[in-house]
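Missing here: one protein chain of the complex. Every other protein chain is in place.
Our next item is chain A:
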(Lines give C-alpha, C1' and ligand atoms only; values in the text may rest on other atoms or scores of the structure.)
Protein backbone atom coordinates (compact mmCIF):
# COMPACT_ATOMS: atom_id res chain seq x y z
CA UNK A 1 0.00 0.00 0.00
CA UNK A 2 1.01 3.64 -0.33
CA UNK A 3 3.86 4.90 1.79
CA UNK A 4 2.82 7.36 4.47
CA UNK A 5 3.59 10.95 3.82
CA UNK A 6 6.19 11.96 6.41
CA UNK A 7 4.89 15.54 6.64
CA UNK A 8 1.38 14.59 7.60
CA UNK A 9 2.49 11.72 9.76
CA UNK A 10 4.91 13.97 11.59
CA UNK A 11 2.32 16.62 12.31
CA UNK A 12 -0.94 14.78 12.92
CA UNK A 13 -0.73 11.11 13.73
CA UNK A 14 1.46 11.23 16.84
CA UNK A 15 -0.77 13.84 18.46
CA UNK A 16 -3.67 11.46 18.62
CA UNK A 17 -1.79 8.31 19.44
CA UNK A 18 0.71 9.73 21.91
CA UNK A 19 -2.08 11.64 23.57
CA UNK A 20 -4.19 8.49 23.69
CA UNK A 21 -1.45 6.67 25.61
CA UNK A 22 -1.41 9.29 28.35
CA UNK A 23 -5.15 9.50 28.77
CA UNK A 24 -7.07 7.68 31.42
CA UNK A 25 -9.11 4.78 30.18
CA UNK A 26 -12.35 6.72 30.56
CA UNK A 27 -11.10 9.61 28.43
CA UNK A 28 -9.74 7.17 25.85
CA UNK A 29 -13.02 5.30 25.85
CA UNK A 30 -15.11 8.43 25.34
CA UNK A 31 -12.85 9.59 22.54
CA UNK A 32 -13.07 6.22 20.81
CA UNK A 33 -16.62 5.38 21.81
CA UNK A 34 -17.60 4.70 18.21
CA UNK A 35 -14.93 2.08 17.80
CA UNK A 36 -16.36 0.19 20.77
CA UNK A 37 -19.94 0.69 19.60
CA UNK A 38 -18.94 -0.74 16.22
CA UNK A 39 -17.56 -3.81 17.94
CA UNK A 40 -20.78 -4.65 19.78
CA UNK A 41 -22.73 -6.51 17.05
CA UNK A 42 -19.74 -8.51 15.83
CA UNK A 43 -18.66 -9.54 19.31
CA UNK A 44 -22.23 -10.44 20.25
CA UNK A 45 -22.35 -12.58 17.15
CA UNK A 46 -19.22 -14.49 18.13
CA UNK A 47 -20.48 -14.82 21.68
CA UNK A 48 -23.86 -16.25 20.69
CA UNK A 49 -23.06 -18.32 17.63
CA UNK A 50 -19.50 -19.46 18.36
CA UNK A 51 -18.99 -19.38 22.11
CA UNK A 52 -22.44 -20.40 23.37
CA UNK A 53 -22.21 -23.79 21.56
CA UNK A 54 -18.87 -24.38 23.25
CA UNK A 55 -20.67 -24.41 26.59
CA UNK A 56 -23.13 -26.82 25.01
CA UNK A 57 -20.43 -29.48 25.13
CA UNK A 58 -21.53 -30.23 28.69
CA UNK A 59 -24.22 -32.22 26.88
CA UNK A 60 -21.51 -34.83 26.34
CA UNK A 61 -21.40 -35.44 30.09
CA UNK A 62 -25.15 -35.51 30.58
CA UNK A 63 -28.06 -37.64 29.54
CA UNK A 64 -29.72 -34.87 27.57
CA UNK A 65 -33.47 -34.83 27.60
CA UNK A 66 -34.87 -32.12 25.38
CA UNK A 67 -37.81 -31.66 27.75
CA UNK A 68 -35.62 -30.97 30.80
CA UNK A 69 -33.07 -28.87 28.92
CA UNK A 70 -29.31 -28.94 29.39
CA UNK A 71 -29.29 -27.81 33.02
CA UNK A 72 -32.13 -30.06 34.09
CA UNK A 73 -30.67 -33.18 32.53
CA UNK A 74 -28.77 -35.69 34.62
CA UNK A 75 -24.98 -35.86 34.79
CA UNK A 76 -23.63 -39.19 33.65
CA UNK A 77 -19.93 -38.41 33.77
CA UNK A 78 -17.78 -40.12 31.21
CA UNK A 79 -20.28 -42.84 30.29
CA UNK A 80 -20.64 -41.54 26.73
CA UNK A 81 -16.91 -41.61 26.22
CA UNK A 82 -16.67 -45.15 27.60
CA UNK A 83 -19.32 -46.21 25.10
CA UNK A 84 -17.45 -44.39 22.37
CA UNK A 85 -14.01 -45.83 23.01
CA UNK A 86 -15.30 -49.35 23.37
CA UNK A 87 -17.42 -49.22 20.23
CA UNK A 88 -16.34 -50.91 17.02
CA UNK A 89 -17.79 -47.93 15.14
CA UNK A 90 -15.28 -45.63 16.80
CA UNK A 91 -12.33 -47.61 15.46
CA UNK A 92 -13.89 -47.68 12.01
CA UNK A 93 -14.69 -43.97 12.00
CA UNK A 94 -11.24 -43.05 13.29
CA UNK A 95 -9.56 -45.30 10.73
CA UNK A 96 -11.67 -43.95 7.86
CA UNK A 97 -11.14 -40.31 8.84
CA UNK A 98 -7.38 -40.73 9.07
CA UNK A 99 -7.08 -42.89 5.95
CA UNK A 100 -9.14 -40.49 3.87
CA UNK A 101 -6.92 -37.60 4.99
CA UNK A 102 -3.75 -39.59 4.37
CA UNK A 103 -4.91 -40.40 0.84
CA UNK A 104 -5.83 -36.78 0.37
CA UNK A 105 -2.37 -35.69 1.54
CA UNK A 106 -0.46 -38.31 -0.48
CA UNK A 107 -2.32 -37.74 -3.74
CA UNK A 108 -4.06 -34.39 -3.30
CA UNK A 109 -1.30 -32.38 -1.68
CA UNK A 110 1.31 -32.55 -4.47
CA UNK A 111 -1.25 -31.99 -7.24
CA UNK A 112 -1.61 -28.18 -6.97
CA UNK A 113 2.15 -27.81 -6.49
CA UNK A 114 2.83 -29.58 -9.77
CA UNK A 115 0.12 -27.61 -11.51
CA UNK A 116 1.47 -24.34 -10.11
CA UNK A 117 4.97 -25.23 -11.38
CA UNK A 118 3.51 -25.87 -14.82
CA UNK A 119 1.43 -22.68 -14.80
CA UNK A 120 4.44 -20.68 -13.67
CA UNK A 121 6.31 -21.79 -16.79
CA UNK A 122 3.57 -20.73 -19.19
CA UNK A 123 4.92 -17.73 -21.07
CA UNK A 124 1.78 -16.83 -23.03
CA UNK A 125 0.01 -14.54 -20.57
CA UNK A 126 -3.38 -14.69 -22.25
CA UNK A 127 -3.35 -18.50 -22.22
CA UNK A 128 -2.22 -18.50 -18.61
CA UNK A 129 -5.02 -16.17 -17.53
CA UNK A 130 -7.71 -18.14 -19.35
CA UNK A 131 -6.47 -21.44 -17.87
CA UNK A 132 -6.41 -19.98 -14.39
CA UNK A 133 -9.97 -18.68 -14.71
CA UNK A 134 -11.15 -22.14 -15.70
CA UNK A 135 -9.00 -23.93 -13.13
CA UNK A 136 -10.38 -21.88 -10.22
CA UNK A 137 -13.98 -22.46 -11.28
CA UNK A 138 -14.61 -25.91 -9.75
CA UNK A 139 -13.82 -24.48 -6.32
CA UNK A 140 -17.05 -22.48 -6.56
CA UNK A 141 -19.26 -25.42 -7.48
CA UNK A 142 -21.22 -27.00 -4.67
CA UNK A 143 -20.66 -30.56 -3.56
CA UNK A 144 -24.29 -31.28 -4.34
CA UNK A 145 -23.69 -30.36 -7.98
CA UNK A 146 -20.41 -32.24 -8.08
CA UNK A 147 -21.96 -35.29 -6.44
CA UNK A 148 -24.67 -35.20 -9.09
CA UNK A 149 -22.03 -35.25 -11.81
CA UNK A 150 -20.01 -37.99 -10.08
CA UNK A 151 -23.08 -40.19 -9.62
CA UNK A 152 -23.96 -39.89 -13.28
CA UNK A 153 -20.39 -40.43 -14.45
CA UNK A 154 -20.15 -43.59 -12.38
CA UNK A 155 -23.63 -44.89 -13.09
CA UNK A 156 -23.51 -48.63 -13.81
CA UNK A 157 -26.01 -48.35 -16.65
CA UNK A 158 -24.97 -45.45 -18.84
CA UNK A 159 -22.24 -43.53 -17.01
CA UNK A 160 -19.06 -42.54 -18.79
CA UNK A 161 -16.77 -44.60 -16.53
CA UNK A 162 -18.63 -47.80 -17.27
CA UNK A 163 -18.87 -47.03 -20.97
CA UNK A 164 -15.08 -47.00 -20.93
CA UNK A 165 -14.90 -50.18 -18.83
CA UNK A 166 -17.25 -52.04 -21.16
CA UNK A 167 -15.50 -50.66 -24.25
CA UNK A 168 -12.42 -52.52 -23.03
CA UNK A 169 -14.45 -55.65 -22.54
CA UNK A 170 -14.96 -55.32 -18.77
CA UNK A 171 -18.11 -55.90 -16.77
CA UNK A 172 -19.91 -52.76 -15.57
CA UNK A 173 -18.86 -51.85 -12.03
CA UNK A 174 -21.25 -50.44 -9.45
CA UNK A 175 -18.60 -48.00 -8.26
CA UNK A 176 -20.68 -46.31 -5.58
CA UNK A 177 -21.60 -49.46 -3.80
CA UNK A 178 -18.19 -51.06 -3.70
CA UNK A 179 -16.41 -50.04 -0.48
CA UNK A 180 -12.97 -50.48 -2.06
CA UNK A 181 -13.59 -47.63 -4.53
CA UNK A 182 -15.05 -45.15 -2.08
CA UNK A 183 -11.87 -43.37 -0.97
CA UNK A 184 -10.57 -43.20 -4.52
CA UNK A 185 -13.80 -41.55 -5.65
CA UNK A 186 -13.82 -38.98 -2.83
CA UNK A 187 -10.14 -38.13 -3.19
CA UNK A 188 -10.35 -37.84 -6.99
CA UNK A 189 -13.38 -35.57 -6.72
CA UNK A 190 -11.62 -33.43 -4.10
CA UNK A 191 -8.53 -33.12 -6.29
CA UNK A 192 -10.63 -32.14 -9.27
CA UNK A 193 -12.46 -29.53 -7.24
CA UNK A 194 -9.48 -28.07 -5.40
CA UNK A 195 -6.41 -28.41 -7.62
CA UNK A 196 -6.74 -25.04 -9.35
CA UNK A 197 -7.65 -23.15 -6.21
CA UNK A 198 -4.69 -24.73 -4.43
CA UNK A 199 -2.27 -23.23 -6.95
CA UNK A 200 -2.98 -19.66 -5.79
CA UNK A 201 -0.76 -19.78 -2.75
CA UNK A 202 2.11 -21.52 -4.53
CA UNK A 203 1.96 -19.11 -7.46
CA UNK A 204 2.10 -16.27 -4.94
CA UNK A 205 5.19 -17.82 -3.37
CA UNK A 206 6.77 -18.17 -6.82
CA UNK A 207 6.29 -14.50 -7.64
CA UNK A 208 8.30 -13.78 -4.50
CA UNK A 209 11.40 -15.52 -5.84
CA UNK A 210 14.21 -13.14 -6.80
CA UNK A 211 14.29 -12.93 -10.64
CA UNK A 212 18.05 -12.37 -10.67
CA UNK A 213 18.46 -16.00 -9.56
CA UNK A 214 16.88 -17.10 -12.83
CA UNK A 215 18.97 -14.63 -14.82
CA UNK A 216 22.27 -15.89 -13.45
CA UNK A 217 21.19 -19.52 -13.80
CA UNK A 218 20.34 -18.83 -17.43
CA UNK A 219 23.79 -17.32 -17.98
CA UNK A 220 25.35 -20.40 -16.40
CA UNK A 221 23.48 -22.46 -18.96
CA UNK A 222 20.82 -24.03 -16.72
CA UNK A 223 17.95 -25.59 -18.65
CA UNK A 224 14.31 -24.84 -17.87
CA UNK A 225 14.04 -28.11 -15.96
CA UNK A 226 17.15 -27.31 -13.96
CA UNK A 227 15.85 -23.86 -13.11
CA UNK A 228 12.62 -25.40 -11.82
CA UNK A 229 14.48 -28.01 -9.80
CA UNK A 230 17.16 -25.76 -8.31
CA UNK A 231 15.43 -22.38 -8.03
CA UNK A 232 11.63 -22.58 -8.09
CA UNK A 233 11.18 -25.66 -5.91
CA UNK A 234 13.63 -24.54 -3.20
CA UNK A 235 12.03 -21.10 -3.47
CA UNK A 236 8.60 -22.41 -2.48
CA UNK A 237 9.87 -25.03 -0.03
CA UNK A 238 8.86 -23.10 3.11
CA UNK A 239 5.35 -22.54 1.80
CA UNK A 240 5.09 -26.23 0.95
CA UNK A 241 6.22 -27.24 4.43
CA UNK A 242 3.72 -24.88 6.10
CA UNK A 243 0.87 -26.13 3.95
CA UNK A 244 1.83 -29.73 4.61
CA UNK A 245 1.97 -29.21 8.37
CA UNK A 246 -1.38 -27.47 8.35
CA UNK A 247 -2.98 -30.28 6.40
CA UNK A 248 -1.57 -32.71 8.94
CA UNK A 249 -3.26 -30.58 11.58
CA UNK A 250 -6.57 -31.10 9.81
CA UNK A 251 -6.24 -34.83 9.58
CA UNK A 252 -9.57 -35.48 11.33
CA UNK A 253 -11.46 -33.01 9.10
CA UNK A 254 -12.67 -34.67 5.96
CA UNK A 255 -15.61 -32.52 5.03
CA UNK A 256 -19.15 -33.64 5.64
CA UNK A 257 -20.83 -32.86 2.35
CA UNK A 258 -18.79 -34.85 -0.14
CA UNK A 259 -18.89 -38.01 1.97
CA UNK A 260 -22.52 -37.64 2.99
CA UNK A 261 -23.66 -37.11 -0.60
CA UNK A 262 -21.77 -40.05 -2.01
CA UNK A 263 -21.83 -42.73 0.67
CA UNK A 264 -24.57 -45.19 1.52
CA UNK A 265 -24.97 -48.02 4.03
CA UNK A 266 -23.01 -50.38 1.78
CA UNK A 267 -19.96 -48.11 1.83
CA UNK A 268 -20.08 -47.09 5.53
CA UNK A 269 -17.28 -49.60 6.02
CA UNK A 270 -14.77 -47.34 4.25
CA UNK A 271 -16.74 -44.10 4.02
CA UNK A 272 -18.10 -43.34 7.47
CA UNK A 273 -16.13 -40.48 9.04
CA UNK A 274 -16.54 -38.40 12.23
CA UNK A 275 -18.73 -35.77 10.60
CA UNK A 276 -21.16 -38.23 9.04
CA UNK A 277 -21.18 -40.52 12.07
CA UNK A 278 -22.03 -37.62 14.40
CA UNK A 279 -24.81 -36.53 12.07
CA UNK A 280 -26.30 -40.01 11.81
CA UNK A 281 -26.27 -40.96 15.46
CA UNK A 282 -27.14 -37.46 16.62
CA UNK A 283 -29.81 -36.12 14.33
CA UNK A 284 -31.08 -39.32 12.74
CA UNK A 285 -30.95 -41.68 15.73
CA UNK A 286 -31.50 -38.89 18.27
CA UNK A 287 -28.63 -39.94 20.60
CA UNK A 288 -27.73 -36.32 21.30
CA UNK A 289 -25.39 -36.81 24.27
CA UNK A 290 -23.43 -39.59 22.63
CA UNK A 291 -23.13 -37.60 19.39
CA UNK A 292 -21.88 -34.59 21.37
CA UNK A 293 -19.23 -36.80 22.95
CA UNK A 294 -18.10 -37.96 19.51
CA UNK A 295 -18.00 -34.35 18.31
CA UNK A 296 -16.10 -33.25 21.40
CA UNK A 297 -13.51 -35.97 20.94
CA UNK A 298 -12.97 -34.81 17.38
CA UNK A 299 -12.84 -31.10 18.30
CA UNK A 300 -10.33 -31.65 21.09
CA UNK A 301 -8.02 -33.90 19.09
CA UNK A 302 -8.35 -31.55 16.10
CA UNK A 303 -7.51 -28.56 18.29
CA UNK A 304 -4.38 -30.25 19.64
CA UNK A 305 -3.30 -31.28 16.15
CA UNK A 306 -3.77 -27.84 14.61
CA UNK A 307 -2.04 -26.08 17.50
CA UNK A 308 0.93 -28.44 17.21
CA UNK A 309 1.02 -28.07 13.44
CA UNK A 310 1.02 -24.30 13.70
CA UNK A 311 3.71 -24.41 16.36
CA UNK A 312 5.84 -26.61 14.11
CA UNK A 313 5.26 -24.32 11.14
CA UNK A 314 6.37 -21.32 13.17
CA UNK A 315 9.47 -23.14 14.44
CA UNK A 316 10.49 -24.09 10.92
CA UNK A 317 9.76 -20.92 9.02
CA UNK A 318 8.98 -18.17 11.49
CA UNK A 319 5.62 -17.88 9.75
CA UNK A 320 2.27 -19.22 10.74
CA UNK A 321 -1.37 -18.82 9.96
CA UNK A 322 -2.01 -16.48 12.86
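Please note the rule applied: contacts are C-beta pairs under 8 Å (C-beta built on N, C-alpha and C of every residue); 3 or more make two chains touch, one makes a residue touch a chain; residues count from 1.
To be clear about the criterion, contacts and distances are computed from a predicted model.
Q: One chain of this complex is not shown here; going by its UniProt record, which of these names is it: "Carbohydrate ABC transporter permease", "CRISPR-associated endonuclease Cas2", "Lipoprotein" or "UvrB/uvrC motif protein"?
A: "Carbohydrate ABC transporter permease"
Q: Could you tell me which of A:84, A:187 or A:306 touches the chain that is not displayed?
A: A:306
Q: Tell me which residue among A:78, A:91, A:160 or A:229 touches the hidden chain in the full complex.
A: Of the candidates A:78, A:91, A:160 or A:229, A:160 is in touch with the missing chain.
Q: Considering the entire assembly, which residues of chain A contact the chain that has been omitted?
A: Spelled out for chain A, the touching residues are 1-2, 4-5, 8-9, 12-13, 16-17, 20-21, 25, 28, 32, 34-36, 38-39, 41-43, 45-46, 48-57, 59, 64, 66, 70, 115, 118-119, 121-124, 127-128, 130-131, 133-138, 140-145, 147-149, 151-160, 163, 172, 174-177, 192, 195-196, 200-201, 204, 223-225, 256-257, 260-261, 264, 266, 275, 278-279, 282-283, 288-289, 291-292, 295-296, 298-299, 302-303, 306-307, 321-322.
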